[in-house]
Structures are given as C-alpha cells and as structure tokens.
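One protein chain omitted, others in place.
Each chain gets a letter, A and B, in the order it is written, and its residues are counted from 1.
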Amino acid sequence: MDKTTPKPSSAPSYLDAAHGWRSWLLTRDHKRIAMLYLTAISVFFVAGVTIGVAMRLELMAPGRTIMGPQTYNALFTLHGVIMIFLFIIPGIPAVFGNFVLPLQIGAEDVFFPRLNLFSWYLYMFGAVFALSTLFIGGLPDTGWTFYVPFSTTTKTNVTLATLAVFILGFSSIVTGLNFITTVHRLRRPGLGWMQLPLFTWSVYATAWVQVLATPVIGITLLLIIAERLFGIGLFDPAKGGDPILYQHLFWLYSHPAVYIMILPAMGVVSEVIPTFSRKRVFGYNAIVYSTLGIAVVGSLVWAHHMFTSGMSDTAVFVFSLLTFLVAVPSAVKVFNWVATLYKGSIDLSPPLLFALFFIYLFSFGGLGGLVLGAAGTNIHVHDTQFVVGHFHYVMFGGAGMAFFAALHYWFPKMFGRMYDIDSANWGAWILFIGFNLLYFPMQVLGLQGMPRRYYDYVPHFKRLNALSTIGSWILAVGLVILIYNLIHSILYGRKITQDPWIGTTLEWTTATPPPTENFPADAEKEQSAA
Amino acid sequence: MTAAHLNQDAEGSRLGMWLFLFSELMLFGGLFIVYAVYLARYPADFAAAGHELNSWLGATNTVVLLTSSLLAAMAVSAVQMDKRRLAVALISGTLLCAAVFLCIKYVEWGAKFAHGLYPNASELSERPHGQILFFGLYFMITGLHAVHVLAGATLLAISLGLIGRGKITCHRYVFLENSALYWHLVDLIWIFIFPLFYLIV
Partner (left out) sequence: MSEQTHAEPITPFRVLVMVWVALLCATALTVWASTVNLGRLNVWLALSIAVLKSSLVLAVFMRLRQESPLFFRMFLVTVATLATFIGLLFFDVPFR
C-alpha cells in the first residue's frame, strides 16, 4: 500500500478539541467514547483482578483462609460477572472497535454517533446495577451462569443482577448494529470488502454475533426474573418445566459470547503480526473466511457445556462433533500468523510480544478445549479446576493478552505519547510467567479431580494450589508494572506525532492523535471538489 | 433511531433499524424456542389450554393489528406524496388500533385472572404440567408483545409530533419509515402468536 507521511494538520487533536467534563460526557466523537469505555473497563478490570487474587488467597491453603463459603461464592460470581460482562465482552470491540474501526475504513465517525454514546450510558447503567447488588439484597452466589433451579430459589439478589446483565446485553446489541451499519455504509469509496483491515473484519463478524445471539440471553434472563417474581414455572420441574432447557438457552448466547470475546482479539493479532514482521499477512482471504467460519460454527456448539447435564446422548454426540469443527478455522488462523512471521523482519516490540503470548496461550488453551470437547474425556474433567484453567488460558491468555497487545499497539495513536518500551517488556514477561504459574497448576489439579467453585479442598491438593496462588501474585506484579507504565506515559510520556510502528492500515495515515474529523484534509478536498 | 436525522443516509438508517429488528426477532425467537420444546413434549395439554383462550378476541386483535399495519404503511406513502394531513390521520388511526388492541388484551388477561389462570395461582397449579407451562408462556409472550406495542406506539406518536413540526417531510421521512418498520414487527410477531396460542389443536 502506498504510504504517505501524515501532513501536519491545523485541526487540533480530538483530545484538545474541547475541554471540560461535559465535552467528554456528552461527546459523540467515537474516539472520545472509546476513551470513556477504556476508563470504565480499566476500573472494572482492576476490580475483577483484585477479587481474583483474593479468591486465590483463599485457596492458598485448605480450610478457611481469609473468607467463608458464602463470601467465596459471592466473589466468584462477582468476578465472573465483572470479567465477562464488564471487561472481556465489551473490551476490545467497545474500546478499540470504537476507536479504530471508523479510522480503518476512512470514516469520520460511526454511523449512529448519538446511539454510540447512548450505548456507553447503557453500559454504565448496567454496571451500576450489577455492582449495586453489593449493597442491595446480597451479592448473587450462583456463579455468572445463573443456573436454575438455584438462581430462582436463592435468597440473594439475582433479580437485580440478571436485570443488569440484560441492560449490558442491550448495550452490546446497540454497539453491534452500529458497527455493522458503519462498515456497510461508511467505507471510503473504493475500499472493497476484501481490502478491509482484518481487525475491522473481526469486529464486523463479532457484531453479527452480538446482534443475533445477545437477545437470546436477554429473554432467558427475563424468564429467570419472571420465575423469581411470578413463578411462571418454565424452568421449574415441579410445574413441568425443564431446567436443562435453561442451560440450552443460556449457552445459546454464552457460547457464541466467547467468540464475541475471542474474534476481535484474533483481529488484533492479525493486525499486529504483519506490522511487526514487516510483511503482508499470509493468506488474507483464509483469515477472513476463518473469521466468518468461527462466527458461524461457533454459534452451533453451545451444548458442549452440558455433556453431564442429562441431555440426550444424541445431542452429546452431535455437539461434540460440531465442537471439533471449530478447531479447524482457529487452526487456520494460527497457521497464517506463524506463516506471516516466517522469514519476516521481526521487531519484537511489546505489541508483538503480547501477540506471540496470545498465540502460545490460546493454542495451549485450545488443546485443553479438545479434551473438554470430547464427550468421553469431558465426563472426567467436567466442573473441575481443569475447566477454570482452560477458560483462563483462552480468555485471559487469549482475549486478555490481545487487549494488552491492542493497548500497546494503538496507545501512541490514541494519546499521542509513547510509553516506556522496556517497562512494557518487563511487565509483559512477568505477566506471562505469573500467568502460567497461576493457571497451569489448575489444569493439573483438575485432572487429579479437584472440583471448581469450592472455597475448600482436601489437603492432597495443597502444594499445587499454593503454587497457583504464588503465580497470582507474580501476575499481579506484572499487571501493576504494565498499568503504571501506561498511566505514567499518558501523563508524562514522550510526545510523538508520527506513526511509531510503520503500520499500513488507514488509521496510521492521519495525524497522531487524530483530529476530531479523523481525515480533515480529505474532507476539505471533497468539499472543494463539490 | 435517535440519530436518524443527524446523518443524511436514509438507507443506512433503515439498515440500522432492520438490524435492531433482527435482534428483536431473536428475542421473541427465544420464547418460540421454549414453545417448540414444550409443544413437542405436551401436545395434548397445549391443545386443551389453547381452547380456553378466546379465539374470537384473538382473531379480532389480529384484524386490528393487520389494519394498524396497513394504516402505518399508508402513512409512509402519504408522506412520500406530501399529503401531510392524510398522513397525520393515518398515524392517528394506527395509534387508535394500538389502543383497541391493548384494551382487548386487558379484557383477555382480566378474564384469565378471574378464572385463576395466572402463574402461581392455586387453580392453575392443579392443572396438568403442560397447561401450566402453556399459560406461563402465554403471559410471558403476550406481555412482552404488549410492551413492544407500547414502544411502537410511542415511536409513532413521536413521528406524529415531528410531522406537525415539519421535521418529517416528503424529502426527509426516514424516522417515520423506521417507526413504521418497528410497528410492522409487532404485527409480524402477532401473526405467529395468534395461531400458535389461540388456534392450537
């Protein structure tokens, strides 16, 4: 692609275009809305990590260490709700999708700018609702899955929590439809579908999953609320209802939701790897089709969460088979990334480091996923720490690492400042080491039979649990270094106006940080031509 | 949607609305999934319970909603032809239909409550399982549908105001188009609710 250095523009950057809190809270600029999301999501992420570390501390030794069972149940629910609904699902699409997607297609903004802001308010509203259960009626102790019959009988405030998730889902739908419309209607003339940047593709595919799958959990949660308030009986065996049907409906959304989490992450990796290998991405078409393939096949495998639930053996067979199919497009991607690196001129900057961690951790987690997806072995490891380990490998190791890759990749673009590369590298490596020390023992513990979601365990599992807890401390140190480095750089980092990475996508062709109109020079040209 | 008048691309605005309608379809789709599963399991109970719904009131409501949809579609055409007064009259007619629909719904629900056929009522609890589930679903889906009737009517009422203030004209009417689209969705879902609940045999 033809690269021109950004012309010095007279327009102020979006950060300087207006001042005061109103200019932020009432903004319609997609870049500022991305910043609003980033701020909120970072706070929730830190809260979620803190809870996670506290849970690990409880599990450091058998018996009661720092908290009792009820607190532990409430905390793993809160940890799940925060990390899933407030961090990973909106994380990459709402922050980087918002910031980067319009820039990557050469648009001035998203198609519905006001709706975009509305979506952020919905998100905040849902978040406040979810956290208000801390003070009103007691934190739910159901786990983030809200399984019946417990969720319809527990005394804790499940009603408020599910309502919160409903609102968060609505926010997610609105964001999704906004992105789809944006990609369809606001692409720069001449920018064809098969020229779209891979990150844009991944956010587009994700948006479809958001629009079509999220409503299903919306209605499922409404049914839970109706059950709690009116006792309509749809999931109550005493009235002929089927609790397993609840699990179906829940996973109908929540399995595609893990692709809402991982697809944009894969998009980030598909941007970062070519940029830092100084090569074109290997097999662009294959990556695009595998993205769509994951979105489609990923929506058909939900019941592999339910192999021990008592559903029919036919369903177990069918869903186990379909589950293995998802491995194909995922493997296609990993192959393409590695092939892109091959004979590339590698620049091991922090974004690439995180992307490589992603490939390693995601592939490792994916292999564990095959163990879980096989109907036979699943019975052995179902509901054990193995699942917890697997989930964190693919979600934190996958989506989480990609979030950090994206943050370190687009940080200069977003803030017009550079962070300290050495600190970022140190933080990344410490995070990586802590991560493996934290989650690998969980997989071993699971194979040995330690169940998940208990605050206690038999002394036999003591040593590996202690190791895992130490891992959580190392991981926390890595995170502190990374976050401190970024916050410090936002305030005092070296100012830059140029693209530090020699990226090839459109967002790098405008000023750094971009002006409010994104591409003011082009807008002027269009106007003078008209 | 809210930002429709901000940007100038009417087709894009409609695309956004259609996408929202798709998510609404999936929302109701979740309930139809539940319906399909329980119909397969309790066909006889569903038929017995379905007979207790007043199919004449249901049919009347179907006609009311179909008519309201006709009026809404005509209103869009009227605005396109720059016949503002006619459009105002047509939209008012749609709103009237919405009110009639909700009144009939109220009467129906009232009758069911009077017979003790509501969730958790002791009378309903003694019935066979399939019937309890049928009425649970009935209240859930018609309740959710009624909420959508209210939302659609609100959108149309706003359109009415925008026509009055000259914000919707024959040059710029996408807000009305989108409100009408939403209204038709309400109709569309009722087209499935009616036979599946009132006429099930």
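The rule is simple: a residue touches a chain if its C-beta (ideal position, glycine included) is under 8 Å from a C-beta of that chain, and two chains touch if they have at least 3 such contacts.
This is a predicted model, so every value here is computed, not measured.
Trainee: Taking the full complex into account, find the residue in A:191, A:315 or A:447 that is in contact with the omitted chain.
Mentor: A:315
Trainee: Given the full complex, what residues of chain B touch the hidden partner chain?
Mentor: 8, 10-11, 14-15, 18-19, 22, 25-26, 29, 32-33, 36-37, 39-41, 43, 55, 59, 62-63, 66-67, 69-70, 72-74, 76-77, 80-81, 171-174, 180-181, 184, 187-188, 191-192, 194-196, 199-201
Trainee: What residue numbers in chain A mark contact with the hidden partner chain?
Mentor: These residues of chain A touch the chain that is not shown: 184, 208, 212, 216, 244, 248, 252, 299-300, 303, 310-315, 318-319.
Heads up, the rule we're going with is that only the chains that are shown with their structure count from here on.
Trainee: Which integer distance in Å separates the CA centroid of chain A from that of chain B?
Mentor: It comes to 35 Å between the two C-alpha centres.
Trainee: For the complex, which residues does chain A have touching chain B?
Mentor: Per the touch definition, chain A meets chain B at residues 111-115, 118, 173-174, 176-178, 180-181, 184-186, 211-216, 218-220, 222-223, 226, 230-234, 239-242, 245, 248-249, 252.
Trainee: For chain B, which residues are in contact with chain A within the complex?
Mentor: Those residues of chain B that touch chain A are 1-4, 6-7, 9, 11-12, 15-16, 19-20, 22-31, 33-34, 37-38, 41-42, 119-120, 125, 128-130, 132-133, 136-137, 139-140, 144.
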